[in-house]
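See below for the structure under consideration.
All protein chains of the complex are present and in place, except for one that has been dropped.
Read from first to last, the chains carry the letters A and B; within each, the first residue is number 1.
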Amino acid sequence: MRVFGKECRKLFRPGRSLGLLLFMAAALVLISRTAQFPDTHDKAYEELVKEYGPTLDQAEYQTLLKAKSVYIEELGGEGWSRDRVHWAEIMADESKRQFVFLVDAIERIEEEIQFGYGFAFEKEPTETLKEQLRSCTPQEAARILFIVQTKELPLSSPGICEIMESDPLLLLILVLIGCGVLILPYQLLDKNLETASLMVSTRVGRRIFHLKIRACAAAGAAAAFVAALLHLALLWLNGVMIFWNVPVCGLGLRGIPFWVDLTFGQYLLLWIGLLVLAGITAALLCALAARLSGSFITALTLALPALAIYGWGIHACTAVPLSLWYGDTFPASLFRTAGVPLLVLAALTLASEIVLRLDARRDIL
Amino acid sequence: MILFRLELKKLLHCPALWGLFAVFLLYDGVIVWQSVGRQKEKIAEQYRILQETDFTVPGEEAARSLAVSDNYRESEYGRFILNYKGIYESFNFEEVSPEARPEEWSAFQNRLMDRSAAMASRVRQIRESGEDQNVFYPETIYRIYDSLFRNLFRSILLEIMILTVFTFLYLMDYERASGTEDIAFLGQKGRKLWAVKGAAALCVSLLYAALLLGLSLPLFFVFVPMKELWQTPISSFMMTEWTADGDIMPLISLAPLSLTAAMHLRFALLLLFILLTALFSAAFWLFLHSSFRAVILYGAGFLVLLVLPYFLPETESAGILTELAYLTPVRLWLDSGKWFVFRNLITAYNGNELFGVSLWLLTASILCLISVRRFIKRDCQ
Partner (left out) sequence: MLTISEVSKSYGKKRVLDDISIELENGLYGLLAPNGAGKTTLLKLIVTLLSPDRGEILWNGAPVQKLGASYREIIGYLPQQFGYYKYNTPVQYLDYLAALKGLPREGLKEKIFSVLDTVGLSDVAQVKMRKFSGGMIQRVGIAQALMGDSRLLILDEPTAGLDPKERARFRNLIAEMSKNRIVILSTHIVSDVESVSGRVLMLKDRKLVRNQSASALCSELEGKVFEIRVKTDDQAAALKKEHFILSERNEAGSMILRYYSEQPAGLEGERLCPPNLEDLFLVMYR
């Protein structure tokens, strides 16, 4: 344990770790969809969630429609949006501007009900949904109908959907970068300094190679945790937590049905778990790449395509975990979203164990 | 010359770099397959239709006749022509004469309005000359222009830049990694050995570029017949596309430009990009003396330049910095699908891409000169 701790200290050099932390924070703040939250549309939904909670029932929906009429009156009656001069006046008035976005949000909710992708507030499938169900597998159709018939209308803004689609990919990229920055120089350091003679002749012996790999895996997991924590902090700071309990099934017009009833918060936690797995796997990839190289650039040249292919593959499999978007059954979608990352991790762990055992027998020249 | 050949040999015998090149080539193959390979029968049929209509835009009656055809491709083509043939008629850029502009407008706002007026004039030119009435594969259906330039070319550009960076850093760092720096820099060339290394790395980067382009582009055109279509102006109404915001818009080239001419200009710009990347890589390594730190600097620089335009004002208080933020190498790479055409008013002037690249070339050259001076005087420990 002591040696493992020392190896971790070599890995997490203060300058490098701090730089990586700042880079991750900067990237999240500058690029993520969460950082742009709430835009004006999101603010309208925020108001709705504060007023009605994470979902709408029938009575609340009727109240909402009445509220829409009031907003439209405040804005100048029907046809308010067509007059350009009037529009400029509305935009200049803070409260009237908010009415515009509330009306937009309510009209979007009406549209969701009309198209009924993944859910329908009326508890009966709409014509559009019926047509969709005809092209589904029996399991899919059954699941969608279940959502339709038992769910209330989830109140989520388009921003939440965009966060779900784009931020996990950004987090994955940051974790892959983190693994490269921390692990490649660490693995190459001892290789280039030729410290193996000294290390292997001590009590810890050839176990040092195992400990190094474990330290790398720990680094990958740590990078994932840190990225996830930073993202959660940003979510909290930007007020996204208000949507934490909003059901994820049937979000917006895209209406992604999920096999399991997840809230937005649960969805994010599921993604964090996958991210940690991805981090450990990426760490092992980097460690193997460094083992085969003599310099940082060669290691990076090997690691870059490996990480890119891995990242693309993992994201393609787990882009929207536990959804039935791909026309497969629940076990198949579970395999796709959780089984594939686990399999890849297991394969890489096995590969690194084989390499280590070969290492254990080789002569240290 | 012997030294140059030996340095070249180090690069040509590096399996890691060739491996990366192979991965990139494979990826480009996937892009080509996914964008045009999978629809090659559709494209071939469309080409047949273009041949049957003598590669001219069918008139109103002919288009209607096509639109009601039993053949799906023909009807799709006919409907496209009917919907978008006159797109330039309804297209306008705002024009406010200098006399009518408010006094409080900033220089930036005035510049934008000048460009808007220039674009309006360009649109009139397109309408009057009939430049828009030329055939190509309907963009909203086949997305050929988008696949070629936004997907494939942009990907190749990034790959070439990555290969250039890695090639340079690999070779520059070679002596330090092997522990032969002391000996290498004691030779006849001394520390100017870096120049020989730079020349060798540049040659190999150009080789990678030639191979990537030479293998990917022909593969693309295997699936997309282009005979009689090379001279199609980019501003043809056929290039009308859906934008990310859900609008429908033609590709308005900043000057009359055919596809062939656009390709040639792109190759020229690509060469400048290679040179730019080469100079920056050399400068970073010579300054930092570490390939790890050079890569970190690249990463940080990439992030900063990527987000820079979003932090600069675009309205009254904007100025030259905002304009320059849209001409950084990162921004130009992101917009490489839309070189030489209208992207936004800020970049709506002829030669903006060349101006941007040239400015950065100048910056890179100065940085390189400073780094070289520093490197030559540095202690070799």
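Operating definition for what follows: contacts are C-beta pairs under 8 Å (C-beta built on N, C-alpha and C of every residue); 3 or more make two chains touch, one makes a residue touch a chain.
Note that the structure is a prediction, hence the values are computed from the model and not measured.
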- [ ] Can you pull out the displayed chains that the omitted chain is in contact with?
- [x] A
TODO: Please pick, from A:V3, A:L21 or A:C136, the residue that touches the omitted chain in the full complex.
DONE: A:V3
- [ ] Please pick, from A:M199, A:V276, A:A289 or A:A303, the residue that touches the omitted chain in the full complex.
- [x] A:M199
- [ ] List the residues of chain A that touch the chain left out of this view.
- [x] 2-3, 6, 10, 13, 189-190, 192-205, 208, 361, 363-365
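Just so it is clear, only the chains that are shown with their structure count from here on.
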- [ ] Let me have the rounded angstrom distance from the C-alpha centre of chain A over to the C-alpha centre of chain B, please.
- [x] 30
Open item on the list: With touch defined as at the start, can you tell me which chain A residues reach chain B in the complex?
Closed with: 19, 23, 26-27, 30-31, 177, 181, 184-185, 192, 293-298, 300-302, 304-305, 309
TODO: Name, in rising order, each residue of chain B that touches chain A in their complex.
DONE: 14, 16-17, 19-20, 23-24, 162, 166, 169-170, 173-174, 177, 291-292, 295-296, 299-300, 303, 306-307, 310
